[in-house]
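For this depiction, one protein chain was excluded, whereas all remaining protein chains were kept in their positions.
Our next item is chain A:
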């Protein structure tokens, strides 16, 4: 390769697109490093605190697309305090200052202020794509700025964000000249929408392929929108309630028949069962169906619907479909690859709607299944072993038994053997979430067999430090470990400090780890940020401690248990935006 001019090598590198591959080629030699970095356009930073924005821009001056992740995963479940961090603003400022030609920004679990959105819309003339997943901190005013100023905008994709509604009429701010939209997803917005403005926007966007609306968009507005956009491939319905005998409903049915390209359906944020038949005509083409917000649909209606969906590859559904419903899925949806079953009554007292039987049925019928998220009330070892034998292709296997320490109801045994079978059979398993009664043994199995495992989520499991040590020793590809309410302590934490530099992050909450051990780890591993998050009730008067920033470390009791610890490898040192309840050791 040394005999080729740089342009040729660069041209070859253009074919190398995955982040991991590009990272690998940059390690080959100095000249490849240089060529790669100067030509890299897409950069993915899995932890926004692992490196400073300036360093990223310095290394990749041609960056056009940036993906950033902020808060740890358990922030989704209220375990991370509200203002822990993950601010995108410094990144925007740095890129604006360096005149980066930013086109795409993808953020997950970050705090995005209106200021950030305004700065994006005014700094990057070629900005085309904004994807925000599980973010917060912005209002519809920020969206107004994006709509008004990003004249080349193709993608505005807001997935499950917490957005304050300031009645900004943001949709009205897309100028008449804006005709480039390909993706528009505002399903998570809580407020009202100017329906006429939306209809006009859709009418002048011939390239629109994905449209996911919020609850404020009524069925009759939907009908008008669809008549303007028969080319849609991905539709998220808002409110789907109407008198089925009405003219409007009749028109909708006819309009939907014209939408021959729809492959993905979602939303149904409000839906009446008797309206569902309107979508039957598109079901035979559907590859993706998300009914996880569709409360109030009885199992019989769901089953009727599923019978029309023979090509489904992805199904997200509520557990009211029941085990019988899952049997219908198993016999109808032979191409199914991803299944998510959510609890319709998470705090209900064991109204057992899906059990291990539903999952077993799926495993017999859907041989291509590779991704599972399954909330249920009980699970047995036999069932898990059967599933493991039927479906060796799992890449993601996440089980959540609603009573987190429930044993196998048939044998009263822990579920060690069942999960052991999963990790042994599914040689490509990358992500695993455990639940149910589990001892150290399950971790022994995971350490032994889960060779490709990258992410492990543990809650209320294990007996001793040995459990966590098995995992740290065995899983060579482990990147993220998150543990809550499990008896892993100092011996586990300190068993292999060097391991954490090979991982993105470790989260431990309500475990047995002490402050002293965290301090020792931080001392030993300067390339880690070891954060202690203390949002508990008891604190110490700052004045009496000489005004120093105070957290759980103040009284210096190393034997004190740490409620929440989050550590991650970083080149950026301790972060300067940590709130006072976060102490980086």
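For the reader, a short list of remarks on this structure follows.
The rule is short, and it goes like this: contacts are C-beta pairs under 8 Å (C-beta built on N, C-alpha and C of every residue); 3 or more make two chains touch, one makes a residue touch a chain; residues count from 1.
Definition applied: contacts and distances are computed from a predicted model.
Chosen from "GPI transamidase component PIG-S", "TAF10 factor", "Golgin A7 family member B" or "Auxin-responsive protein", the protein name that UniProt gives for the omitted chain reads "Auxin-responsive protein".
The residue from A:13, A:394, A:460 or A:566 that touches the chain not shown here is A:460.
Here the missing chain is touched by one residue of A:150, A:188 or A:530, and it is A:188. Residue in contact with the omitted chain (choice from A:400, A:423 or A:442): A:400.
The hidden chain makes contact, of the residues A:346, A:409 or A:573, with A:346.
By the touch criterion stated above, the residues of chain A touching the omitted chain are 74, 76-79, 81-82, 134, 160, 162, 188, 269, 292-293, 295, 318, 342-347, 375, 400, 402-405, 459-460, 462-463, 484-487, 510, 512, 535-541, 544, 559-561, 563.
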